[in-house]
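Could you have a look at this structure, given as structure tokens, before my questions?
Yeah, one chain of the complex is gone here, protein chain that is, but the others are all in their spots.
Going by the order they are written in, the chains are A and B; count residues from 1 in each one.
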Amino acid sequence: MTTSSAIERAGARRDPAILRKRLAGYGLLSPALVLMILMLALPVLALVLMSFWTQNGFELDRSFTLDNYRQLVATSDEPTYWMGIPFPFAYPVPAILMLKSLGMSLAATVAVIAVAYPMAYFMAFRVTHNKALWIILITIPFWTSYLLRVFSWKIVLGFNGAINSGLKYLGLIDEPLEFLLYNPTAVVITLSHAWVAFAILPIYVSLEKIDRTLLEAASDLGDSRLKRFFRITLPLSAPGTIAASLLVFIPTVGDYVTPALVGGPGGTMIGSLVQDLFLKQNNAPMGAAVSIVMMLIIAFLVGLFLWAIGYRKLRSRRA
Amino acid sequence: MFRRPDFLWVYAVIFIAFLYGPVLLMPIFSVNDGNFATFPLKGFTLRHYSSMAANTSMMLALQNSLKIAILVAVLSTTLAIPAALAITRFRLPGAGPIVSFMMLPLVIPSIVMGVALLVIILKFLGIQLSLWTVASGHILICLPYCMSVLMSRLEGFDPSLEEASRDLGCNAWQTFVRVTLPLAMPGVISSLLMGFIISFDEFVIAFFLTGTENTLPVYLYSQLRFPNKLPGTLALGSLILLVSAVFVVLAEIIRKRGVQSGNPGDL
Partner (left out) sequence: MTETAPIIAMSGLVKRFGTLTVLHGINFDIERGEFFSLLGPSGCGKTTLLRILAGIEQPSEGSLLIDGQSMSGVAANRRPTNMVFQSYAIFPHLNVEENIGYGLRNIAISKSEAAERVAEALALVKLEGLGKRNAHQLSGGQRQRVALARALVCRPKVLLLDEPLSALDKKLREEMQLELRALQRTVGITFVFVTHDQEEALTLSDRIAVMDKGHVLQIDSPRGLYERPVNRTVAEFIGSMNLFAGQVTRVGADGVVEIEGPEGRFRGVARPGLSSGDAAVAAIRPERIRIMRAAPDAGVNAVSARLQASSYLGDRSLHVLQGAATGQQITVQSGPAVDDTPAGGGSELWLGWDAEAGLILPG
């Protein structure tokens, strides 16, 4: 905080003109803010509250109880195994799906960043004319229906889908390939494709903002092109890249559209469970509990990640 | 001076091909004279498109989506304009956390928001699910986008323009109408278009919050189970794709018109 804003704060307490201006500012802000509080904070609170209730058949029992959470962490003597990892829970499905979803989202995020970064680099450093054209090209898929983008992969990967029928037509295979669709890999591929455009923009913006004379200075001081990339370009594009990874990872963990369309029984994720609990099983309290736990786990992991990379240090250096 | 073979250009072209590839298959198969999305192509036909018009439930869903999208676009933008003004023009203490709070919907999985809204609307407030509930859910997710578009537009032009207007005798409202709004107009239009598309294409929240009436994406999802309806679904999907693409290009072009800043990184 600079001294001028400190002075301003002190002055505001006494100066009615500044106070009035602030009030006017808050006034302008309030409709949107109030709406957000109503539509975001309250529903989430309601969800939390709901997670402490129970559903008995058609009746919603509103007495406060921790039963839902207990059910989630209740242990059993016989652990269920998934991928060789023991899950010692009586109701292991949420835990397994949670881990599975985290794994799949992580895989998709890594894939997305690996694929998006070179493209963003290309747009920032190689494109000299018509940058706007490339930006539009990248942006269009991102804004068109998510449902359709996922669905188009179903067409591509399906039993009678584009790849299979195309390969068959070309005489390369006799029988359609079964492994393409309805498994976790298909989900990861589809997620990556659906989210890659989302990741390019933040990375592109942070690459574009790099002062080109910094790169000239690094060369002047003896860095080869490759060394310069690792010492200057990569660190300076880190904030954008990190933002992109979070922007992809967090929403994909809870995705259920993709697993529903291309995951099959093997490719379900935690989002599928939540949807199932709410709608088919009509167990809103349990669904709420699972959602809350999912959000908490995500928040914890993200916090851990940011702390680990010295987020605060990065922010203070970037100025 | 040696020329490095520019592998990045090759990469970029392949990238675009993969990005658009699967999506472009939809229009291709939608004009394919067959009932399945398989190769080889059987010939060109528009019958899948013509049969769409006769499909009343789809037409209804389309109408619903349009109604909701227009409402959401207008309301989100109307709420976002004063909010964006407040953040960019007034130095409010706590602005940082407030903006972060308002951007939260961008990072919360839509399923969580869908169920949270479902819970509060249905179980707490006892309101029936309807198109209105869908619209309210959509406003929630459109608001952050509209706000960031407007904030970046408002920050992008010279503040001394407004100061000059005040100096020449206009009060705050007049300055807003005569200087700020016209200059921010590309951002406003962009915000409206963005809000429209987001709402029009949105599936998850609509899925949880629709009552008896469908939106188009929800209708589409229900059709995906029926393989014989596939070509019709593809036709619908292709049309939606085309309309969205046109909207996005329009939004980008308008947003760019009048962007004065030569700052790198300003999209």
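Everything that follows uses one rule, which is that contacts are C-beta pairs under 8 Å (C-beta built on N, C-alpha and C of every residue); 3 or more make two chains touch, one makes a residue touch a chain.
Here the structure is a predicted model, which is why all the values come from computation and not from measurement.
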Residue in contact with the excluded chain [from A:65, A:80, A:183 or A:219]: A:219
Which of A:29, A:157, A:186 or A:232 contacts the chain that the document leaves out: A:232
Contacts of chain A with the absent chain, listed as residue ranges: 211, 213-214, 216-224, 227, 231-232, 235-236, 314, 316-319
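We adopt the following convention: only the chains that are shown with their structure count from here on.
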Inter-chain centre distance, chain A versus chain B - centres from mean C-alpha coordinates, in Å: 18
Chain B-touching residues of chain A, taken from the complex the two chains share: 5, 8-9, 21-22, 24-29, 31-33, 35-36, 39-40, 42-44, 46-47, 50, 60, 115, 118-119, 121-123, 126, 132, 135-141, 143-149, 151-156, 158, 160-162, 164-166, 168-169, 193, 196-197, 201, 205-206, 208-210, 246-247, 250-257, 261, 271, 274-275, 278, 284, 287-288, 291, 294-295
Footprint of chain A on chain B - complex, ascending: 6, 8-9, 11-12, 15-16, 18-23, 25-26, 29, 36-40, 79-80, 82-83, 85-87, 89-93, 98, 101-102, 104-113, 115-120, 123-124, 136-137, 139-140, 143, 147, 172, 194, 197-198, 201, 203-204, 208, 217, 220-221, 224, 234, 237, 240-241, 244-245, 247-249, 252, 256, 264-265, 267
